[in-house]
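Structure provided below as structure tokens; questions to follow.
Omission of a single protein chain aside, the complex is shown with its protein chains in their original locations.
Labels for the chains are A and B, by order of writing; each one numbers its residues from 1.
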Amino acid sequence: MTRKQRRLTLIGTAGVVLASAFGLILFALYDELVFFQSPTDIALTPLPSGQRIRLGGLVEEGSVVRSDNAEVSFRVTDMENTISVTYKGILPDLFREGQGVVTEGIVSPAGIFIADSVLAKHDENYIPKEVAEALKKQGHWQGGKAAAN
Amino acid sequence: MIVEFGHYALVLAFALSLVQSVVPLWGALARDDRLMAVAAPVSVTTFIMVLLSFAVLTNAYLTADFSVLNVLENSHSAKPLVYKFTGVWGNHEGSMLLWVLILVFFGALVGFFGGNLPKDLRAATLAVQGWISAGFILFLLATSNPFARVANPPLEGADLNPILQDIGLAIHPPLLYVGYVGFSITFSFAVAALILGRTDAAWARWVRPWTLLAWSFLTLGIAMGSYWAYYELGWGGWWFWDPVENASLMPWLAGTALLHSAIVMERREALKIWTILLAIFTFSLSLLGTFLVRSGVLTSVHAFATDPTRGVFILALLCFFIGGSLALYAWRAPALKQGGLFAPISREGALVLNNLFLTSACAAVFVGTLYPLFLDAVTGEKISVGAPFFNLTFGPLMVPLLIAVPFGPVLSWKRGDLLAASQRLYAAFGLAILMTVFTFWLWGMDMVLAPLGVGLAVWVMAGAVAEILTRVKILEIGPSRAFSRLIGLPGSAWGTSMAHFGVGVTVLGIVTASAFQEERIATVRPGDVVELSGYQLTFDGAAPRRGPNFTEEVGHFTIRQGGIFVAELDPSKRVYTARQMPTTEAAIHTTGFSQLYLSLGESRGDGAVDVRVYFKPLITLIWIGCVIMALGGAVSIADRRLRVGAPKPARKRKSAAPAPAE
Partner (left out) sequence: MVFWILIAVMTAAAALSVLVPMSRARRSQDGPSGNADEAVYRDQLSAIEAELKRGLIEPEAAGAARTEIARRLLNAHDNHEREAGRISQAPRLKFVQGLALFALPAVAVGLYLFFGAPDVPDAPLAARLQAPAEEQSVDILVARVERHLAENPEDGQGWVVIAPVYLSIGRAQDSARAYAQAIRLLGPRQDWLTDMGEAMVIANQGLVPAEARQAFEQAAAMDASAVKPRFFLAIALGQEGRKSEAIEAWRNLIAGADGTEAWLGAARNELAELAGADGQSDRTSQTLAPRGPSQEDVAASQDMSPVDRQAMIRSMVSGLAERLADEGGSVSEWGQLMQAYVVLGEMQSAENALEDAQAAFADKPEDLSSIKDAARQLGLTGS
């Protein structure tokens, strides 16, 4: 191989690797992005079935029902609309009625949100930022102080 | 008075950093020995001053001096002694002081052990290090002063967040910081090289021990953080692709690439420009990590606006150091002479491939971590980039890299012979195939990727062993003579093999723990038995218990295997009384390299509780592999050859490294 050929081979390989990495990132971004939605968003624009989303809102007071085998169902509300959620698993330590929650999963054809993860952070006063903003949009947010904490 | 003494020491350290950042550089540019001679002593004095102020702050914590605002806000007189001590860096101000302490400690190390470096390079490197220290000490003094005082202090402090009252989390930050901040030295070396216009093979050799040191500690720090999350958060996961984790992974990936490209530069004087750029990038990513974690941007883009001083200050530092170094790079790099040539199939070629994949993976993590922040800031749209994104991008980029790992060390420099190299790896390849087939036979055909993953891990491990064995020509000269040759191998060869072997071990742990993990979620009442992976877990009941500063509900489980008693496990749900904060304490039983992981959920009132049980085969290999990698780094630092014209006794340096944690 001549010097030029060597150089071309190297640059060619680098180009192929970088291009495929770039393509992979774009493809993954397109495919695996999960959008955050509030119950109102879901009520207004029905999602294609099987579309993964993050659902955020407040856990409605008195809506948590536990059944055996660690299954739990509750309703998530943003004070305008409400959606039922089912989840099988251990709820995070800070999961409480009346508090903010973010869940990830899909909406079933029956309109029930089937969550495969329920999130909470290590902070006592934590209201997920998405939830806080969604609630603000609905005009139900008074806890300006809590958000600053 | 003692407190103010520490405060003054910090201010004095700032003034000294200013001297350090101006005088030696001036000396290096003007070729004035007298000015360059200032660099090393001043770097040591600066370190002593910061150490003094850190000791004073620690003393304030130990004596519960609530006239120091930082102590008042983060400590409590009744806190156990060890957490009073580790609480020093359990908060923003204290941890930034620790950060600065490690920063000037590395400066002092170069000053102290850098006697064999060229005077001008040492002076310029320490000057650049001086800029960084000056910037961050000013950040401390102006926006996060740990010595702010309270005139009429109350009698009790606000206590430390209970989740931080854990010994794992107490040692995790110092390790991680030694890693993060250690890369400041490579950065300073790179900028100094650009200023002085001297980038040659010798430069790469001088930088290598520092890169290795920082890289080893960063590896340990990341592993420690991962293990902490695994047992403390109670979710059974060991990596969450959380932005904070990614912030530490990015400099690790870039640092690993740097480690490899510096070898090419040392041996062949090739990849010079690229290596310098990587050195700049690695520390920039460390700074970015500090910025992301410290500015509050991660919890919310808007938290940044709530308390902008700190964030804006760090952002300004970030722009200055990253922007400045890249501008310098753009200006000086074209003037650098290009080095040796090599064929695509060669040791150099393999290392270039390594760099391509590592930097691409780093870019993928970068995009996944920052894109949501970017989108939120620009359009206000909320998205999350979770594990699926990273699995889809990071995974495929790692696979070809891992396949290539064993080839690298067996290829010759300049012009390699792929066929000859493959011959040396026949045994390793055969073993990998064998293990793949064995896994298929064990688990059936329904999982295709997992056995291939196991095969890949075995390939990397066996390749590392094969490399050492072919080096001593064990087949040709027989085991007894090979042994003496084995001992005579240079430390860097051992280090390479160990680190590569560690990578294989970690990969094996990751593959088996994620693919063959078994999980059961159940609601149990006293007397109920949960079956999992051949274990029978009998729930004997739950009882309340009181700890020193928490109350907990403890579930008691008896574990049997085929009716034979194995262990008792007591997972619990705790509430820390001072802050009314609930936490989950998982119970873990280790058998061999595998673990049985139990965490408790809600209790149902009638004696029934939710419980989540995992069996995670070979999971401990994930962290053991990281420890092996870090050990490989340590062995490599100990290589005699690195001492020539480089910081002298590697042994001393290593024993001195944990000093900031004391």
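Operating definition for what follows: a residue touches a chain if its C-beta (ideal position, glycine included) is under 8 Å from a C-beta of that chain, and two chains touch if they have at least 3 such contacts.
On a predicted model such as this, the values are computed, not experimentally measured, just so you know.
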The chain left out touches which of the shown chains? B
Touching residue (missing chain; options B:Leu25, B:Val38 or B:Ala522): B:Val38
List the residues of chain B that touch the chain left out of this view. 1-5, 7-9, 11-12, 14-16, 18-19, 23, 26, 28, 30-38, 40-42, 44-45, 49, 60, 63-67, 77, 116-121, 141-142, 145, 147, 149, 151, 153-155, 198, 200-202, 205-206, 268-269, 340, 412-414, 471, 473, 485, 488, 490, 641, 644-646
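We adopt the following convention: only the chains that are shown with their structure count from here on.
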Could you tell me the distance, in whole angstrom, between the mean C-alpha positions of chain A and chain B? 28
In the complex formed with chain B, which residues of chain A make contact? 1, 3, 6, 9-10, 13-14, 17-18, 21, 24-25, 27-29, 31-36, 54, 66, 68-70, 88-91, 93-94, 104, 121-122, 124, 129-130, 133, 148
Considering only the defined contacts, which chain B positions touch chain A in the complex? 161, 163, 234, 299-300, 302, 306, 341-344, 349, 352-353, 356-357, 360-361, 363-364, 367, 371, 381-386, 388-389, 392-393, 396-397, 521-523, 573, 579-584, 599-602, 604, 610-612
